[in-house]
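For this depiction, one protein chain was excluded, whereas all remaining protein chains were kept in their positions.
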Amino acid sequence: MPNLIDDIFAGDLIYLSAFCLAGLALTIGPIAVVLLLSPRKTRNTEHKTGQAIECGMEPIGEAWIRYSASYYLYALVFVAFAVDVLYLIPVALVYNRQFAIRDFVELAMFVGILSLVIVYAWKKGVFEWKRR
Amino acid sequence: MDGAVTTPADHAAKGYDLDVALAAGGVVAAAEYLGGIGFSLDTMTGVDWIAQNEMEVVYDYFHPASPLRIVVRTRVPRDNPEVPTVSGVFPGANWHERETHDFFGIRFAGHPNLTPLLLPEDADYHPLRKDFVA
Amino acid sequence: MSASFDIGAPSKSGETFVLNLGPQHPAAHGVLRVKMTMDGEYVMRSEPVIGYIHRMHEKMGENRPLAQFLPNTGRIDYLSALHYNHAFVGAVERAARIEVPPRAEFIRVITSELNRISSHLVWWGAFLLDLGGFTPLLYAFDDREKILDLLEGVTGSRLTYCYFRFGGVRDDLDEGFAGRTRAFIAQMRPRLKMYRQLVTDNVILRKRLEDIGPISPELCRKYGATGPVIRGSGVPYDVRKVEPYSVYSQLDFDVPVYPEGDCMGRYRVRMDEIAQSLRIIEQALDKLPDGPTLGKVPRVLKLPVGDVCYAVEAARGRLMVRIVSDGKEAAYRLKLRTPSFSNMSLFEEASRGMMLADALALMGSLDLVIPDIDR
Partner (left out) sequence: METPVDTSQIVKFAKLDELLALSRANSLWPLTFGLACCAIEMMAAGGPRFDISRFGAEVFRPSPRQADVMIVAGTINRKMAMAVKTLYDQMLEPKWVIAMGNCAISGGPFVFPGQYAVIEGVDKLFPVDIFIPGCPPRPEALIEGILKLEEKLTGKRRWPVVKPE
């Protein structure tokens, strides 16, 4: 009897490790393929491959400076909607099993509440890019 | 204007109406006078008269409202070409003067930024001089 | 430009950084580089650096006989090459007093105006590409190909024309040319109406262009800007009307002028100019006289001593060719006053304090061709 629990536990363990390995493979895999298949020799003359791209010119000055705040606020609005989409993905799996109208209303409310972010950002003047 | 030799010219034959030749010093005064009555600086041409050992700078003026075309020209010795800048009156002359300096080596006194415009930044040769060798 | 034009200290929240709108940039229409000192999204000071496509046209004018400089004129501003042919040929004819038969003059006007339309179409496609709309470029190039077929039939090349000669034009028009041109005009007019409905009245374009990049008539006069830039600021200056040359005095057309002086004004001037050019071509086709297309030209052409100028209204503005001659076969000095050079020189002062996207809209509305600036 006791090994029954072990079997269930072993089953979960296999499932978990398979999932981790798949994740690992998806990250290491493309890098390995690229290293294997990319050509070895290069015809570069200036060896500036790693340099930041400035339309062919040498970058002037440092890029690590204090940016104005409006870039940060713009990014925040994007993050809000990214999370919004994150929650919509599982909804797509169970949408419209039985109660079509109810699912739709819930979805509309969820998205509606989250789009208040735009109204708030608009009022705070994030989209006007004023120089603060 | 003082000290200027003005000779009218036939527009159909020469393309301009008035040809004013004056000393290098009077160029700014001419620019201010013409700028005052609405003329606009068309272009500045450098000419290298190597035979007479002189450099000539020709200012072309056109008027947005009248077909009148006025040319102001001045000559400076070839070995030390120095002309006062008119970029104070016509900011557009800033680029024209830098380009003329590029090609002929004519220095423009008082020009805010007389660095090469069309030639590479470190260019020290003046290609449109008659004695230029590549 | 002296730094006295700075518009106050950078905003408290961030430092300024230098952005390189460098030689290889889709909005630079070629190899123009603008070093922009930016404060976040705003341009504090922009310094154009030119010369990346300087091709020594003026040096080449001095070391070869006059007739051999003709192919160069088609490569200075390859979008309106025939205007440059016209300016150079006109200057030599004015100096050497060469008579041009009337039929050749009318052929010159017809082909130049067709070239102006094709140049405005490229500008229109590229300008909207800068603002983010890709489809108009396809419509514009579709129409432009029709013009290129017309001009290729007469001149033999698609882009860098070398069709005008001293004293006339290289070949006469073939008999089908007038019919094909009229068919093109009939087909182009409804297209212009479609462009107006789809693009000019588009609210996004209005928001992007109206009162963006204001250029005052005084600024135009100080920098010598001409063409659609000065006509977009309310000054009716057009070399075809102010200093009439060729047979433009016999043709009636009006010069579109818009007083606003912003990007929308310059946009509308160019769109109306396409309609005006269609009118000019129609009238010139009706009045096309018969006769020879090439006047008498001395075998070895030597210009009299002295200098001569000839001004032409190119697609981008006032183009003047000044030839200083010392009696020999080659020109002693050949100066090309190109419109984009002066139009671009006011960009530094006009783009202060604008946002980067608006500064690019302003640069697109100036309609720059970079080899025209660098020569």
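When the chains are written out, they are named A, B and C in that same order, and each has its own residue count from 1.
FYI, a contact is a pair of C-beta atoms (placed from the backbone, for glycine too) under 8 Å apart; a residue touches a chain by one contact, two chains touch by 3 or more.
Everything numeric here is computed off the predicted structure, so don't read it as measured data.
Within the full complex, the chain left out of the display contacts the shown chains A, B, C.
Interface note for the absent chain: among C:52, C:223 or C:310, the touching residue is C:52.
Annotation for subunit B: contacts to the undisplayed chain at residues 119-120, 125, 127, 132-134. One chain of the complex is left out; on subunit A, the residues touching it are 37-39, 42-49, 51, 53, 55-57. Where subunit C meets the missing chain, the touching residues are 22-26, 30-31, 51-56, 59-60, 63-64, 71-72, 75, 78-79, 122, 126, 137-138, 141-142, 144-145, 148, 158-160, 370-371.
FYI, only the chains that are shown with their structure count from here on.
If you draw each protein chain as a dot and join the dots that touch, you get a simple line with two loose ends.
Of all chain pairs, the one joined by the greatest number of contacting C-beta pairs is B-C. With respect to subunit C, maximal separation of chain centres occurs for A (centres as means of Cα atoms). Look at where the CA atoms of subunit B average out and do the same for subunit C: the two points lie 24 Å apart.
Across the interface of their complex, subunit A is touched by residues 11-15, 17-18, 20-25, 28, 33, 35, 39-42, 355 of subunit C. Of all the residues in subunit C, the ones that touch subunit B in their complex are 1-2, 50-51, 54, 56, 58-59, 62, 91, 94, 97, 217, 220-225, 230, 235, 237, 242-243, 306-311, 318, 320, 322, 324, 332-333, 335, 337, 341-342, 345-346, 349, 374-375.
Subunit A meets subunit C in the complex at residues 54-57, 59-63, 65-71, 129, 131-132.
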